[in-house]
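Every protein chain of the complex appears in place save one, which is left out.
Order as written gives the chain letters A, B and C; numbering starts at 1 within each chain.
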Amino acid sequence: MPLPQEFHDIAKRVNNWGRWGADDEIGTLNLITRRVVRDAAACVRSGRRVPLALPLRQDGVQTGAIPGRVNPLHTMTAVNQEIFGPGTVAISDDVVTMGLQAATHWDGLTHVSHSGRLYNNRPADSITAHGGATRLGIEKATPIASRGLLLDVARAHGTDRLPGGHVVTPEDLDTAEELAGARVRAGDVVLVRTGQMRHYLAGDRQSYAFPSPGLSLRTPEWFHARDVAAVANDTLTFEIFPPEIRNLWLPVHALDLVEMGMLQGQNWNLEELSEVCAAERRWTFFLSAMAEPFVGGSGTPVAPVAIL
Amino acid sequence: MPLPQEFHDIAKRVNNWGRWGADDEIGTLNLITRRVVRDAAACVRSGRRVPLALPLRQDGVQTGAIPGRVNPLHTMTAVNQEIFGPGTVAISDDVVTMGLQAATHWDGLTHVSHSGRLYNNRPADSITAHGGATRLGIEKATPIASRGLLLDVARAHGTDRLPGGHVVTPEDLDTAEELAGARVRAGDVVLVRTGQMRHYLAGDRQSYAFPSPGLSLRTPEWFHARDVAAVANDTLTFEIFPPEIRNLWLPVHALDLVEMGMLQGQNWNLEELSEVCAAERRWTFFLSAMAEPFVGGSGTPVAPVAIL
Amino acid sequence: MPLPQEFHDIAKRVNNWGRWGADDEIGTLNLITRRVVRDAAACVRSGRRVPLALPLRQDGVQTGAIPGRVNPLHTMTAVNQEIFGPGTVAISDDVVTMGLQAATHWDGLTHVSHSGRLYNNRPADSITAHGGATRLGIEKATPIASRGLLLDVARAHGTDRLPGGHVVTPEDLDTAEELAGARVRAGDVVLVRTGQMRHYLAGDRQSYAFPSPGLSLRTPEWFHARDVAAVANDTLTFEIFPPEIRNLWLPVHALDLVEMGMLQGQNWNLEELSEVCAAERRWTFFLSAMAEPFVGGSGTPVAPVAIL
Partner (left out) sequence: MPLPQEFHDIAKRVNNWGRWGADDEIGTLNLITRRVVRDAAACVRSGRRVPLALPLRQDGVQTGAIPGRVNPLHTMTAVNQEIFGPGTVAISDDVVTMGLQAATHWDGLTHVSHSGRLYNNRPADSITAHGGATRLGIEKATPIASRGLLLDVARAHGTDRLPGGHVVTPEDLDTAEELAGARVRAGDVVLVRTGQMRHYLAGDRQSYAFPSPGLSLRTPEWFHARDVAAVANDTLTFEIFPPEIRNLWLPVHALDLVEMGMLQGQNWNLEELSEVCAAERRWTFFLSAMAEPFVGGSGTPVAPVAIL
């Protein structure tokens, strides 16, 4: 089933192909300029650091519904091993197997393709089984350190958690921006809070996974108009799921990643940040959210921190 | 063979057990106060970001000499898979298996023990095969964002790379501090450059591994006196290897991790940073180097970035 | 809570420690003598081969309830990769991550310990985090090729599948032996069918897992009296689960593995074999069920085949 005209119309309006040159592999991360970084650093006032990653553990957010996206399996290869002889300094080492999109993560630009194409008109088949993303891999991403802005949609709606079917619309973003008392600027990393993470934190993985509130296919235009560098939220699917338009699956992924070349973050824990921002009456901060440079990676676990 | 008296003498002088309470699990990360973070942010002037992680790939720094510390094995679980039917948005996903200490990483506080003890007098057997570090795990680490200071020992010696057997002494650190034109302060994350990484970058993993220049067992006192939050360098072994004192293996690990409760970073790529600092005549910067919160982890890959 | 006297009484009666010498590491596999193997080969009459392993796939029998016992994750490291240049012979390669006890498997002798001891009075702490089983590991097992005998308890009860709570007693085994028209002999590998596998084959992993029919803690004496070499069945837990005696968990594992030194097989698919044996009116056959020699392994996946 081909993608509908409505999708293609939006795609045309948010497309960034060629904007930063034919060889560009980082998309909207280009918008994090030195000036943006300097201004972001100036957001640090109290020095308070708020971590946004979920603990990495086998009891993570994955339910097994997505084959291969396995929760972290952490095992020890040594426990207090006295490799140099009895009584010497002893060593403990460990190893992990995990899906790169399993926990708190960034989707890389190659995480989805449509119509045989990736961002910047790269062919989808530049992704191979043995090398992964030979172009646009997550290792190409420049360091993600910029101004962060929390759009606390749940709080703006006066609730702890938006209901499962709630579509986060551009209007919702406007309202949350108003609550924040700050305008989204070029180069910002925008964090959108739905409160859906409360399901997982309460031990209910199934309700966390589905049905999920999430971003509307109308939001990419909103982000594009503001020249946002990246967007992350506190859900498994990022966008509303099941989708707004019957049989149009993952349109937001396709618009953000393929058309705009904009990284998406998922499974970010924004609960503490929501409290801190409300308490400090301040919704902007310095955000550090470095990609691990997996060569050919379609994504990466990330341990983001907001510094207020 | 028991640890020699010399070791125990130093151990007593740098010991931090109980300093932040009997329940403390983060050691010198306590020194990164809100004031330190604010001052660190004030170091950002040009907004230039310098990444310090090596690419994560199977052809990484591990040679196989340390069993179980495997280089990253990255494979695809989906390549442009149209899971919702032909013509729909297609998905690419991936999975990784890797040693937590295999690439650019932080050693966690449980990475070594001696005399049956971990930092803060925790018993070594609090590390278990199924749970890893039940106390002091890397997931306990607070966000590592602080002032960074590069002690470019190689450059201070007028060389690109210190020779394999070079012991980095407190005097070397003094000289590098002089070059930096800045004093190490409480809460700083200190990066010590030997240039050893040039071996690996030139494709020579064996020479990179061994023999390696590295920190002297006299340096923990230097770092302790200055209340440093953490130290990282550009070698596989961190400390001089083979060791200064015959049969005294990994004394610096034992002093830093067990006695002081101070994280160590290894396999950091400081080459570009060395050039940038020299060009900007400035050796201090904002450093972001977040641990991935592996529950029970003895360490963590890290993607550090220096922001000048 | 200490193991009850009843357990220790049975333990004494089935104990094989020292029977094959103080250094023995294979237990009842010693009972597979050359004569036993020759007699086993003589069981081959029709030449029909019946495989007994479940397919190895991510959608395997594990539900996630046992942390770390992960279903097989199979990924490609190369797909038609022309490593010698365009137009040359192309290569496909793959890699797997899996729990050794996750699918159709043998429990090794170190899979359980009790009272700090393993089979043949080995200390439990001879199992280490870095080396696994330094004694009694699955790589020590001699090739498991012997006479197989199917005790089709479900069929003897006139049912396709025993109910979840059914305790398989010595009397059940007697009845099934009668159905088989053959006596269990020294060195036999006995397969006990409950029909529980039908749940999994019908797509219901939860019902397969729990509650499960399984062997009574009275059966080890039955197997010991007959000098059986090994026993396998078609359940996840092998023994009745939840257990017969409140708070006495896994007594059959402890008796079989620790006291007798007898391997146990689990998750064997005995459905086709049940049909074939009934059709051929013959319940004995040549059985090949080789352990993969994982050094230090507590178990091994196995691909058993019955040859009639």
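The criterion applied here is as follows: a residue touches a chain if its C-beta (ideal position, glycine included) is under 8 Å from a C-beta of that chain, and two chains touch if they have at least 3 such contacts.
Just so you know, these numbers come straight off a predicted model, no measurement behind them.
When the omitted chain is restored, the residue from C:Gly18, C:Pro143 or C:Gly165 that touches it is C:Pro143.
The residue from C:Val112, C:Ala209 or C:Ala230 that touches the chain not shown here is C:Val112.
Across C:Ile10, C:Leu31, C:Val70 or C:Leu215, the single residue that touches the chain missing here is C:Val70.
Think of the hidden chain as still there; on chain B it touches residues 58-59, 64, 67-68, 70, 73, 75-79, 81, 97, 128-130. Although one chain is not displayed, chain C still touches it through residues 1-3, 33-38, 41-42, 44-49, 51, 53-57, 66-70, 72, 74-80, 84-101, 110-114, 124-125, 127-129, 132-133, 139, 142-143, 145, 247, 249-251, 253-254, 286, 288, 290-299, 301, 303-305, 307. One chain is missing from the display, and on chain A it is touched by residues 67-68, 73, 75-77, 95, 97, 129-130.
Going forward, only the chains that are shown with their structure count from here on.
Here the CA centre of chain A is 45 Å from the CA centre of chain C. Looking at chain A, one finds that residues 67-68, 70, 75-79, 93, 97, 128-129 touch two or more other chains.
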